[in-house]
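I'd like to ask some things about the structure below.
For this view, one protein chain was removed and the others were kept in their places.
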Amino acid sequence: MRKLFSANHEEILHGETTDIYFKRTIQILEAKGLENTEVVAEIFPTHEGLLCGSEEIKNLLEGKKVEVWAQKEGTPFKAKDTIVRIKGPYGEFGIFETAMLGILASSSGWATAARECKEAAGGKLVISFGARHVHPAVASVMDRAAVIGGADGASSILGAKILNLKPSGTMPHALVLIIGDTVQAAEAFDRVVEPEVPRVILVDTFHDEAEESLRVARALKEKLSGVRLDTPKERGGVTPDLVREVRARLDQAGFPFVKIFVSGGLNPEKIRILSEAGADAFGVGSYISSAKPIEMTMDLKEVKGVPLAKRGRIPGPIENPLLERIL
Amino acid sequence: MRKLFSANHEEILHGETTDIYFKRTIQILEAKGLENTEVVAEIFPTHEGLLCGSEEIKNLLEGKKVEVWAQKEGTPFKAKDTIVRIKGPYGEFGIFETAMLGILASSSGWATAARECKEAAGGKLVISFGARHVHPAVASVMDRAAVIGGADGASSILGAKILNLKPSGTMPHALVLIIGDTVQAAEAFDRVVEPEVPRVILVDTFHDEAEESLRVARALKEKLSGVRLDTPKERGGVTPDLVREVRARLDQAGFPFVKIFVSGGLNPEKIRILSEAGADAFGVGSYISSAKPIEMTMDLKEVKGVPLAKRGRIPGPIENPLLERIL
Amino acid sequence: MRKLFSANHEEILHGETTDIYFKRTIQILEAKGLENTEVVAEIFPTHEGLLCGSEEIKNLLEGKKVEVWAQKEGTPFKAKDTIVRIKGPYGEFGIFETAMLGILASSSGWATAARECKEAAGGKLVISFGARHVHPAVASVMDRAAVIGGADGASSILGAKILNLKPSGTMPHALVLIIGDTVQAAEAFDRVVEPEVPRVILVDTFHDEAEESLRVARALKEKLSGVRLDTPKERGGVTPDLVREVRARLDQAGFPFVKIFVSGGLNPEKIRILSEAGADAFGVGSYISSAKPIEMTMDLKEVKGVPLAKRGRIPGPIENPLLERIL
Amino acid sequence: MRKLFSANHEEILHGETTDIYFKRTIQILEAKGLENTEVVAEIFPTHEGLLCGSEEIKNLLEGKKVEVWAQKEGTPFKAKDTIVRIKGPYGEFGIFETAMLGILASSSGWATAARECKEAAGGKLVISFGARHVHPAVASVMDRAAVIGGADGASSILGAKILNLKPSGTMPHALVLIIGDTVQAAEAFDRVVEPEVPRVILVDTFHDEAEESLRVARALKEKLSGVRLDTPKERGGVTPDLVREVRARLDQAGFPFVKIFVSGGLNPEKIRILSEAGADAFGVGSYISSAKPIEMTMDLKEVKGVPLAKRGRIPGPIENPLLERIL
Amino acid sequence: MRKLFSANHEEILHGETTDIYFKRTIQILEAKGLENTEVVAEIFPTHEGLLCGSEEIKNLLEGKKVEVWAQKEGTPFKAKDTIVRIKGPYGEFGIFETAMLGILASSSGWATAARECKEAAGGKLVISFGARHVHPAVASVMDRAAVIGGADGASSILGAKILNLKPSGTMPHALVLIIGDTVQAAEAFDRVVEPEVPRVILVDTFHDEAEESLRVARALKEKLSGVRLDTPKERGGVTPDLVREVRARLDQAGFPFVKIFVSGGLNPEKIRILSEAGADAFGVGSYISSAKPIEMTMDLKEVKGVPLAKRGRIPGPIENPLLERIL
Partner (left out) sequence: MRKLFSANHEEILHGETTDIYFKRTIQILEAKGLENTEVVAEIFPTHEGLLCGSEEIKNLLEGKKVEVWAQKEGTPFKAKDTIVRIKGPYGEFGIFETAMLGILASSSGWATAARECKEAAGGKLVISFGARHVHPAVASVMDRAAVIGGADGASSILGAKILNLKPSGTMPHALVLIIGDTVQAAEAFDRVVEPEVPRVILVDTFHDEAEESLRVARALKEKLSGVRLDTPKERGGVTPDLVREVRARLDQAGFPFVKIFVSGGLNPEKIRILSEAGADAFGVGSYISSAKPIEMTMDLKEVKGVPLAKRGRIPGPIENPLLERIL
């Protein structure tokens, strides 16, 4: 029995996630002997953004008898820019239209949102914390796109592995609740976890954040890398004044080296404000992971060497100097 | 070499898509001998919507030593309703928090958007056409959620298969462009595709939609099930007046039985307007597939039989009469 | 040397706070032998509200040779209603125009705002806490107006004395800061203050409000009347969720009888929301004390028995059935 | 019997206008022998503005065993600036918190509004005309604050006396109505009032303003200093076009030296517009006198030499170079 | 030499005001022998409104070999209703398309605006005063349309003559200015103008409106029919309070029978407010005369008996039960 409704790699590679009408199209073209018609297809976005996904496109088409050009991952595009061009017999790649557009749309949406966060944070650390808002089948795709967009790390194990990074993360409220005290949880973390993982302790579980920050700092001393403020919105969320106060109290108590890591409903505007108030690192969840896909369209622009297009589009390929041959 | 960055089922089931800090939490609890602490955890949404995803939750936790309660898929929830409750040793399920939240958040987001479209369409047909806007790994999850939310069908092959439905779809512009004429494409479709698939022909590729509708109707006659209007926004999109005119011209020419199927940037408001103008069926893409996930939170509400909660939350389980024991 | 710039009672009663031109008017009229011209003057407001101040008007004019009618304090008026009418020689009362308008404008403004708060609170307690936002010379006038408008009590000693009430109040943050601990401050309060004063303890000084509420409840037990939440806006202010959580934690710990008293930036809208969340009493400061005065105008409407008025006003007295003879 | 509900100076100086809980605090501290605890307290505003009120603070604390620093009256402050600092035994000044905050909040509110009017008027004359909108006990405080904020004069007799100015004013409609004719009223004014008071005649009582302006000018000739336009809003208020027309008609008739004084619902925006249209002086009432108090907060920032603060505030004194020792 | 640039009747009837391309169309059709092609043409509006202009259409087409149906003048239509249908050889009427559409568009625009004013006025009098805002060549067309829309009279001599009404009007400011006094002008009007013309005197030229109303009423006594308030916007325009005051002063002085006629920038909203305040009649200028024409379109819907239409329109005539045969 199938336990999960997401597609495995083989299903994707065999075209099983495609829209049914592409499969029927191939059938019809074969019936007319047209399946090998030479065409040029182009993919363009409806909004501006940052490209991500062309690596998977390349892997998907590898071994097919087509030539492929694409923009590099991480480069910006404008609405209607040609970001991928495919040349070859339609039967070789037509069935992958759905998958290719989906890969580009969702990956570029995530990368674009991550870029906005990184720009808001200036040089400061941005970590992708949004795996919990997407289906696990694409958590790693999302984390990878976030890093391509500019995030410095990601929390999902598979996402980090694909990126050849160590996954980033602090600790969940559950750990503190089960152990029953923030300082004891911090000390246990410090004893058990490999030394190269920075000690960033969550300080809003039981007591006031400023109070707990000082208790934890006094317990871990110079081993403490940072405190994480994740105040729930029921308590007003993380405010700039809270960041200022925790910073001041840590400094007054002799812990100027302890960083302030913030999370919870962050977006570029909040990142900007909290950064000015003294926050040092930002765990961004839904702003990146719930970013709308950037819609992509694939158009045939040449059939048997003749420029053409459907009504509403300019016939013939449209040049883009950023395109590079990838297959 | 890994061709795709999405996770296969085994990776998900082995916890590889989880946030790293859940793995560290288990390590720390084991070091303190606390991994089997009995807890009660509850999942709640931050916004109202329609539940989808509990089936995968059940499959994910099957075989673990836990009791699980959940709302049925397709039932509505309000913000802060308890929609899943898990009771058992934390070590049995803690690692799946990321996956479970992601499944519920994204599936419920898609189902909720589909419900809005179906309500806007009254009794008329709504088909999920959004596979092209999501990563292929979750196209089937999305199509399934859309149908649970109220859609009558879906275009992805795998999505339909999981739902025990036949996939729905008409034809792509590519088919018409390669064959070179809408009527010839229609005739080829009619010759080749199994007879139980309705003949719905795309009529905006080369010529005016009203003109092509009549040409196609004259060619396929009573075999023609419908025409599909997908006018690109460069040409003003599908307007209510276009629907009215095509309807009138088809009727005047003796084709009152030919249905009008519309697609392209539909949302509940447009569905309502086009339905009043006479459209019979709606292919909905991004409104469903790009719906924001509905954020979900999992809280420990009891540890070793004692009600508790982090600051900002009410300690102890919160009752919901819609919960049913699923494991 | 004058230590304060406010006017003492004798200065007001001698007309020293009046606009200079009223004094000159009397001079001029005397020079022309017109100071005893019989006139009818009427006072009306420019906006609707609740009347307050006619008691002081009566005291001010007592002993003058005039007849005076006025609406009762605490009754509502609409824009342009005649709320005070004075009949007699102009020289007897002309000089008090400035003082009378000022008394009515400011007192009615305060009473009107208090009424809105009381209506928002339903039957629950509203206490005027705004003495700190007005000059001490009028703190008692403001507190009296608030109670006439519907408040159940007031915090200023003089205001309460004038109203024959006991002043209401809990404790300042200063007490907790000097003693150094909320529970010790609560215990000292309980030992020292007369037993008929309810024990309402401020719980946001040092630690989390929910945590301190339980500590204080466990210390004072059934002697604890309530806890006061005054969370500063730097920490998100008092939110409905905080009220709900404190209520739930107090109930779970066996203190259902402990009331929740809220303060800090309250207005009718916030009172409504916090009341629904379970708050029992409301300390309202600036919404009442900073209420805009309701502008008042005094017009001569009859001179020597002849109806007249300046341009823009209807000549002759305007009836109002709510007027009662007070002098 | 008490005729007025406002506080006399002795009541204020004896702490009778204070919030009751400060009195109880002293009781409790005395019971614990803590009344002489050395503290540092600071006052800060929640919004930017112009400081007024520190003179009364100084008088209030004179003779107490405390050191006091404050900003000068008339200097601008920003939100959260320390504007007053008090150092000494808490028992010496704690009871005055309510009075001090009230003095600063209301005086600074009035001064700030006056400053805005003066800036809008450029170098032209602004007179405080708002005594009629506040309780007579504070009319003089308000007029003094208006002049500190930039007004050139004030209409209340006591207010002007405290400032060592002559009170400013023209004449009320009542004078014109009783005498029965604007020109006769003007001539009576001219005969009776001391010659150094400028002859500014109110011209909107009976006839059209432009018409009356010419009649009055022809009667008083070079003795006429100005005409005052106070058109009621029932007649459209004072419009820029009315000012232009009156100016033009006065000029054409040979009275270029007659100034135009306007009043009635003025605010900075209207002052700017009417000034451009040719108005020479502005009588401002409610914009100054009904200005909201600028909320002030007093925090203990040091107790027995140790920096501290309640949650939400930075512990320890906050420097402000504008502070000067005043006691 | 041509003194005016407007068209005389003969020019219009000879098609000289038509768009040039209709003339060329006839030439071309003649060259192809198609000028007598039988067609059905329909005219429809793009917005809802009140029909006016079909009388001129009838006169224009009289004597041509066509059948014509139209809605009655004064009946309401909705967007896209067929309001005129013409059947016959295209050559007979094609050249008049421009003229017919222009007549219907402008006349219906004026009539629709007049209807809104009349509805706002309830049963009270509305007079069209807008001749001064349109070219004199169409002042009479506009006045006629206003009366068809619901106005009770019109001020232009020719407009009234066409309607078989007496023209309505009071007096211009010029008359008062030349005679030099409102009362003298009123008396001269009363002496000279035929007795059946109501005496409505303009009272805002020299002095205050209320004052002049009383002067005029005392002079003309029971012969005075009404006073007209036309206060310029430089003086605040006619306000509801001014109407109330003039009404009250006239009543108090014994002239309850004198009507109040208002004019100057009226629109339905102002008419409603001034009517409530007591105004008896309304002179409406630009709201009617500057009303936007309601755009009209003429489409061929049948050619040689075959239903057809250009793209975007439903082929064939569209029924409307309100159409009546007029030729």
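Each chain carries a letter (A, B, C, D and E) given by its place in the written order, and its residues are counted from 1.
Definition applied: a residue touches a chain if its C-beta (ideal position, glycine included) is under 8 Å from a C-beta of that chain, and two chains touch if they have at least 3 such contacts.
For clarity, every value in this text was computed on a predicted model and none was experimentally measured.
Considering the intact complex, the chain excluded from display touches A, B, D, E. Summary of contacts with the chain left out: across E:Q71, E:T205 or E:S275, the touching residue is E:T205.
Only one residue from E:T98, E:S225, E:Q252 or E:N267 touches the chain missing from this view: E:T98. Residues of chain E that touch the chain left out of view are 2-9, 11-13, 15-25, 27-29, 31-32, 34, 37, 39, 41, 55-56, 59-60, 62, 90, 94, 97-99, 101-103, 105-107, 129, 131-141, 144, 155-162, 167-180, 185, 188-189, 191-193, 197, 204-207, 231-235, 286, 289-290, 292-293, 295-296, 299-300, 303, 308-313.
One chain is missing from the display, and on chain D it is touched by residues 208, 210-211, 241-242, 244-245, 248-249, 252. Chain A residues in contact with the hidden partner, per the touch definition given at the top, are 307, 311-316.
In this text, only the chains that are shown with their structure count from here on.
Both chain A and chain E are touched by B, C, D.
A rotation of 180° superposes the C-alpha trace of chain A on that of chain C, rounded to the nearest 5.
Between C-E and C-D, more C-beta contact pairs are found at C-D. Separation between the centroids of chain B and chain D, computed from CA atoms only, is 64 Å. In whole angstrom, the spacing between the mean C-alpha positions of chain A and chain B is 21.
Once the centre of each chain is set as its mean CA position, chain D and chain E turn out to be 56 Å apart.
Residues of chain C in contact with at least two other chains: 206-208, 211, 231, 233-235, 241-242, 245, 311-313. Chain contact topology: the protein chains form a pattern that is neither a line, a ring, a star nor a complete graph.
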